[in-house]
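Written below as structure tokens is the structure these notes are about.
Only one protein chain is missing; all other protein chains are in place.
What follows is chain A.
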Amino acid sequence: MNKLKSIFTYLILSVAALVSLFPFLWMLISMTNKSVDITQGSLMPGTHLFENLRNLFENYNVGSALFNSFFIAIIATVLCLVISSLAGYGFEVYRSKGKDIVFTILLLSMMIPFAALMVPLFRLFGDISQVFPAIGVDTLYAVILPYVTTAFFVFFFRQNTKMFTKDLIEAGRIDGLSEIGIFFRIYMPSMKNTLAAAGIISFMNNWNNYLWPLVIIQSPENQTIPLLISNLGSGYTPDYGVIYTAIVIGTIPTALVFFFLQRYFVEGMTGSVKG
């Protein structure tokens, strides 16, 4: 009976794994085929990998797009972790009358879809451009700024801070640490899992972000990877081999980040549920 059960379980899991892995496999195989073979659904690896790579790197500025994407994702993630953890810590640890009202308003702001914020945000950056063009329209900075922190991450850190032993704070105070010292030397090291989880989510969000960079970035030299991939597919006769090659290249960094931080990520996410 037990054996039957486990066979059944593995069968279902295998089907589920196939369904979720197949697109990924298809992507890797398509990278090695030429466009005509891909549209005809070829499942055999082909011999056009180097040709696709050459076409992609010769005709498009992939290096600069990769650099821009890394730049945006890393800075936004670092800023996001520092600011959101400070905010989440503050909300949970300190007492204040208006705290819960402010937090509710913050959570409500999560409900507004980005499409509704886009036009006013663009206008704002249009105005910023007049006085401070270095962070205005068509700069990498303008892509980063709206994402340096979001209500979701503040909420995420506050939930996880609930598990943090408050006695440690008292102990730190008695030992003469300043408040900021407690935050960086006691709180932060014990929040590794949460930081890793938030870091992965933030990195992926920023790496894959499409809509906002699309409207705010205009010059080709400021293009990010998702914008580049979108351009590849825009022709009347798209070269699918080149498109899949670009998608694979664009997927590698997020995959790497995830694999390296996976252990922490799982712990961080389950932590937030318990909290």
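Operating definition for what follows: contacts are C-beta pairs under 8 Å (C-beta built on N, C-alpha and C of every residue); 3 or more make two chains touch, one makes a residue touch a chain; residues count from 1.
Convention: contacts and distances are computed from a predicted model.
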Legend entry - Undisplayed chain, where the name is taken from the UniProt record, one of "Succinate dehydrogenase cytochrome b558 subunit", "Extracellular solute-binding protein", "Metalloprotease TldD" or "histidine kinase": "Extracellular solute-binding protein"
Inset, instruction - Have a look at A:I29, A:V93 or A:V215 and name the one touching the chain we're not showing. - result: A:V215
Inset, instruction - For the chain that's not shown, point to the residue among A:G46, A:G90 or A:G181 touching it. - result: A:G181
Legend entry - From A:R123, A:K192 or A:R263, residue that would touch the chain that is not displayed: A:R123
Legend entry - Interface with the unshown chain - residue positions in chain A: 35-36, 38-41, 59, 71, 74-75, 78-79, 82, 118-120, 122-123, 125-127, 129, 133-141, 144, 177-178, 180-181, 184-185, 188, 211, 214-215, 218-221, 227, 230-231, 233-238, 240
